[in-house]
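Only one protein chain is missing from this complex, and each of the others stays in its spot.
Labels for the chains are A and B, by order of writing; each one numbers its residues from 1.
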Amino acid sequence: MDFNPCMKHQVVRKTVREFAENEIGPHAASLDREGRFPTEIIEKMGPLNYFGLQVPPSLGGAGLDTISYAIVIEELSRVCAALGLCVSVHNSVGLYPILRFGTDEQIARFVPDMAAGKHIGAFCLTEANAGSDAGGVETVAIKTDDGYTINGTKIFVTNGGVCDVVLVFAVDAGSQGPSRSNVFIVEKKCPGFSVGEIEDLCGMRANPVSSLFFENCRIPETNLLGKPGQGLKIGLTALDTGRIGIAAQALGIAQAAFEAALSYAKERRQFNSPLTKFQTIQNYLADMATSIESSRLLLYRAAAAKDKGGDFGAQSAMAKLSCSATARTVTDLAVQIHGGYGYSREYDVERYFREAKVTQIYEGTSEVQKMVIARHLITRPS
Amino acid sequence: MENNTLDIIVCIKQVPMVSELPWNSKTGTLKRELAQGMMDPASRLALEAGLRLQRAGQLEDRRIRVTALTMGPPMAEEVLHQAVSLGADHGVLLTDRKMAGADTNLTSFILGRYIRMFKPDTGLVLCGAQTSDSETAQVGPQLACELDFPAIGWASDIRLTQRTLVVTRLVDDFMETLEMDLPGLVTIELGAFVPRYAGLAGVAQAFASPKIDVVDADRLELDRDFNALKDSPTRILDVFSPATQKESRVLKGAAKTVVDKLFTDYGKIISSAMGKDLKKK
Partner (left out) sequence: MSKNSTGKDIWVLGDYRNYFKNRVTLQILARARALAEKTGGRVCGVVFGHDVGGYTGEYIAHGADRVYVIDHPRLKSYGIETFTNLLIRLARDMNPDIILIGATRFGQEVAPRVAKQLDTGLTADCIDLEIDDKGRLVQIAPSFGGNLIARILTPKARPQMATVRPGTFHELPHDNTAKGEVVTLDLPEDLPAERVRCTHSEYRPAKTLGIEKADIVITGGRGMGSKGKFKKLFDLAGLLNAEVGATRPVVHAGWVGHEALVGQAGKHIRPKVLFSFGISGAIQHTAALMDADFIVAVNKNPDATMMKLADVAIVADANQVCSGIIRALKEKIRD
């Protein structure tokens, strides 16, 4: 067991960090303040393969392993979590299910433009009455002669305001049980598809999270992803992968908050000493660092497990549970160490603090992660 | 050398990451993060210059191969992977304990020896004008001497015609256009180009099929008792911290008094930063 990052992963990290610090960092605070999605930055990221992280090079992607994928999201989120979110969601739940479950024709039709960042992907499951409980989904898809007609409203769709391709989780009105759900690939141009208002959120404000409306939205038969009735399986697979991305995002936020707190604590003086001389602050810093390191190990282990194949659901759930909790506690302490300044918009830790919370909510709440972990523990043959 | 092929060697150096530069001027301590390396920014521009020539060559159906060459500890291999990620065709790491501690004279000797032994058809050598860590600006010109290549320093732009290299530079307040026939050596000034970012596909590719050659002292047929540290003509006597020498000095009194004191005691520092010699009185 080697716990040292290999040279490849170091180079991936440095490559992303350099881009993120130079091209995104200077704008992160103002993007958050203005709630603006930076198309100009996305256009720079496309040719650098950020939107096809695990897509094979033959389809225009980077062909990275999953640890590298996690590192990319972590480093982007360390600088701008809203963009980390965009890239994570696009890659893990927008694009990956098409690669995994799509027909050759679907892959050829959707993947190259998505991998190039020309088309942004999204995934929508959550509705007014369905979130953690996928069984409550009310968006219906009715089979017609030449395709499907979808009706329903999805809410809190990450990338919703800018997505070109969205995977829609819908049920077949006529049937019952888990096999009544399907995932459809809906394109922006499909008739009956429209985007709602951009949500006014606590954090991740540069990401155009929105509702999506499907009003007699007609899509061709060739846009059904996977086999009929495979919806739940596709959805759960997507979420297993998505969790790694969100865990990485949470870790990136925590890392940024920790670095800010550490550097502030070294510089800020009270009672004629830098804050780092005070044991209370030392304890905070030690707790923060330990929490980050342990979460990071869980995350990379889950990522490695995904590449090995087999079931990594429980591991990715543990990683997400741990990383998002770390993000919460670390950003909280980072604000505390900054004192009044930490509560001010002038300081980045205020943004990190707002951003961290949602990592415990989306891509499965922490409570759902515990369900997944517990189910794994209980059903696993002993 | 085939007429339609040009081999470019770009010398790059791994330097400590500046953002982590481990010096606290007040406490006078060096910190461990020195180990965190990055590609020297000027070297990065030399590589960029090479990659632009490579691209221009493709348009003219000219095969231009770019080899990134570095000398350093084994971990310096990382900058070669970065170079390949960015588009270099190959990377070469010269590494051996015997090479450690080389000054610019011996560094240029070792680099030159590699090029003469393994890349005798090299048409162009590119270096950063000065690296961010030592800033001597010496290795480039000395390597040119070693290879007996004509050389131009501080280039802000380079253009390649069939056998001639045209270089633009701004030095000592003169904007110059210079030409030389190849083979030759050019050092690239900071700010000459905006370097490209590595794409992640390039990074994955660089590791999928590694193109790094590692060369030690034996392969360079260096003398058995070669020792760069011992053989370097200069020797560091000692190193001290500028800050620990002096305390924060407090000046009090009327404006005229403190200004006079400032110039009497620190005028030299100010004049040096201005690049002007101030009158004493």
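Everything below uses one rule, namely that a contact is a pair of C-beta atoms (placed from the backbone, for glycine too) under 8 Å apart; a residue touches a chain by one contact, two chains touch by 3 or more.
Since this is a predicted model, take the numbers as computed values, not measurements.
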Residue in contact with the excluded chain [from B:Met75, B:Leu178, B:Ile212 or B:Leu229]
B:Leu178
Provide the residue numbers of chain B that touch the chain removed from this figure.
16, 18, 21-23, 25-26, 30, 103-105, 108, 132-142, 144-146, 150-154, 166, 170-181, 184, 232-242, 246, 248-256, 258-260, 262-263, 265-280
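By our rule, only the chains that are shown with their structure count from here on.
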In whole angstrom, the CA-centroid distance of chain A from chain B equals 40
Of all residues in chain B, those that touch chain A in their complex
38, 77-78, 81-82, 85, 197-201, 203-208
Where on chain A is chain B touching in the complex?
7-8, 10-12, 14-16, 18-19, 23, 44, 47-50, 52-53, 57, 61-64, 68, 72
